[in-house]
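The complex appears here minus one protein chain, its other protein chains still in place.
Showing chain A:
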Amino acid sequence: MEFNYILNQLENGTEETFKTNCLLISTGIREGKSTILELIESLGRFLTDASISKRELGISILNEVLKSIPIDYLSTQQLEVLVEFYSSKFNDHHQIFPVALSGTLVLLGFENFPRPKLSHILSAIFQHVPCQQQQRVDRFTIFQILEICIKNFKQEVHDMENVFVCGLHDAVDGERDPRNLLFLLKWMREFTKEFKLYFFTEKIFDALASYFPVDFRTPLNDNSITREDLANALCPCLCANPEFGDSCISLALEKLDSSLEIAKLDSLALLREGCSTFKSSLYMEQFPNIWPLIQKEVLCTNSPTIRTESFLTLQKIVSKISTEDCLGHIKNIIDTVKGNLLPDSKLFQVSTQILICTAAASEKSCNFIVKEILPIIMNIYKMCAYVDHKSLIVQPLVDLMKEYFKYNKSLDDQEVPDLLNVPLLCLDLLKNDDTLKIGLDYITVLIPHLDSKNRETLYSEIQRIMFKIINEQTMLSLIQLLITCAGYYPEEVKCKIFTIDSQSHLPDAFLRSLAHLVTLQNFKDYVISTYLELLKKNVQSETVMKHLRYLVEQQRDNYDLLRELIEKNVLCCIYDSYVNSQFFETNISQDVYTIMTLLVALQPSEFQSKILGDYFERIFLQEMNEKTFIILYGLTAALRREVQLDKRVFEVALKISETSNNEFLVHIAVQLLGNLVNKIEDVKEFLSSCKIITTQKSFQRACFITKGLILRNYPDGYGWLHLSVRIECLKCLTLFTTVYPEMLLLPYKSKVLKQLAVCVDDKKRLVRKEAMEARAFWWMVGENV
């Protein structure tokens, strides 16, 4: 292979030809036309040239060739020579360093790299290349080399002992570029964790600690690296080695004491992160220093983030020291906040939060705090005279109980007799209207642990509350309580609460909670029969319909339940009750058709046909009125395609859509029409019967029919985009410009104008007029007038 010719070209060539020519050489070597040895021999005159730039060129040609040779191509022997060569280059002029470094990086990638030679080349770099005096890119290359050594040459790095650690420290210390730093921090953690640091432990920690807390603002035009990226990478490095423990915690505490918010947040994060590597004895020892600082943050800060983070940290640390004899420290916490535990104290809430968060840390801390704090809170409650204070006191109690139940099953504890009184306090809250909702919420937490006596009291309270008029929030709490209660004690709830004599007027809360209980096996039959009975008797049927609708909507996919409802004749009961009711009201009508639609929708087509057969005769037997039409709609709105429909349905819907004065009915009728058009076989005949003059009502109808046609992909569908539909749409577009702020309109301006350019050439003048008007308004969006 004629190297000299190519090399001459390379010497005088441009950047573009450089790569192609190098590739030419490496292809030659790969194909066996020449060897790497021949290349080096030919390169000789460059490599030994007196001019630095010639030598630089020679090495970069070699680098480029090596890059494109397969990584398993060169033998260990060949590589040994190359390593020797590159090592000697670090003795050369400093201008050679960059190319020598990138060459080293390429060499490290070869499979047969001579492992014993690693220390040789690394020592050369450490000795001759002052990393922090190099350009950013070259520093990056050095860091890449170090990373590869740490990841792929573990044993060799170990064997180099403190030489490597020292070299690494010198290379890394003082790095200022965020990109390099982020890269470096990514593998520093592994390094500090896995390798012995000899007497450099402190030095390496100091090198890292100098960045803490990370104070870096991302330049505006650069969104690559953020402060958080760096902070998140630094934190694990500082905690990676257990030997960092002492210095790390001192560092965190020192920065936590500063006034800078990010310093505080980073310090808290560092304290938490440390829990995973440092010894618990260290935290035990440092706790007297940690607690006052965290306490200060929690009690004094204005920032909710710092407060939450402080709580998290406290919890994590308490959980860490719980393996040791930590009760003294927890006692310390209790003693600090005990004085604040008066409901009119400003710090009452924060103090209770501290206690609860400490209790949440571990079983040990939880039981200890319950034992210490419960009697105190009980005492305060007894002395408390105001109702709103009482609920304030019970809240931490219940939160504490939540933690307590994570580790304990019963309230029966010899050491803390007061535990048994907690439910009584909650029941007490139920007696007062102002604290009713809170009481219900609290007792819901305690339900699994109530003894039978307390439950008796609770049931009678619930029965009493059901007959009261309560607001929506309280009602929801009551229902939640009932659901939880019924889950734990189904039989009891059934015989103790849902026993109200059905002759009497049933409270709303009673009927409403039934709809929620239907999924519980023991309650299903009871719920269905109660509802049906009321519908049959036509008592409170409006309320029942409302709740039945909720039930059906919640269970819309529960085929078995819906089928059971139909088989138990729910449709018939609704029919009778609705038709016999005195007035025609929109709400009830909506309930009725929603229930019917959902019940019918999931059934198979034969069954749907059967239902229709049963009811159509009854419906068409008498004269059609609003109510029968609503029922007709409910039955037919969600049929399967195969179900054949009586022609009379169209006729009725068409007639109502034209003649009725009730907007609601017309709306239902046109929806039904659109729905039918989507499904029926013979659309043509149907369309011919309803394509008539433009009126306000028929506009609405046209919309739904068009929707139906387009959804079924009917060929003439778009022809139904009626004159009036187009006009209304354009009017609507115009209206947008007057009601919405320009900021929202601007993104659509060009799109709208483009579309309107088509509309202004509509065949109808009335449409054009609106389109031109709309266009005039849209042109002005964002214009200065």
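The criterion applied here is as follows: contacts are C-beta pairs under 8 Å (C-beta built on N, C-alpha and C of every residue); 3 or more make two chains touch, one makes a residue touch a chain; residues count from 1.
As a convention for this text, contacts and distances are computed from a predicted model.
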Margin query: Just to verify: the chain that's not displayed, which of "Actin-related protein 2/3 complex subunit", "Vacuolar protein sorting-associated protein 29", "MIP18 family-like domain-containing protein" or "tRNA (adenine(58)-N(1))-methyltransferase catalytic subunit TRMT61A" does UniProt list as its protein name?
Written below: "MIP18 family-like domain-containing protein"
Note to self: Need a quick check: the contact residues on chain A for the chain that isn't drawn.
What the structure shows: 694, 722-723, 738, 757, 760-761, 763-766, 768-769, 772-773, 775-777, 779-780, 783-785
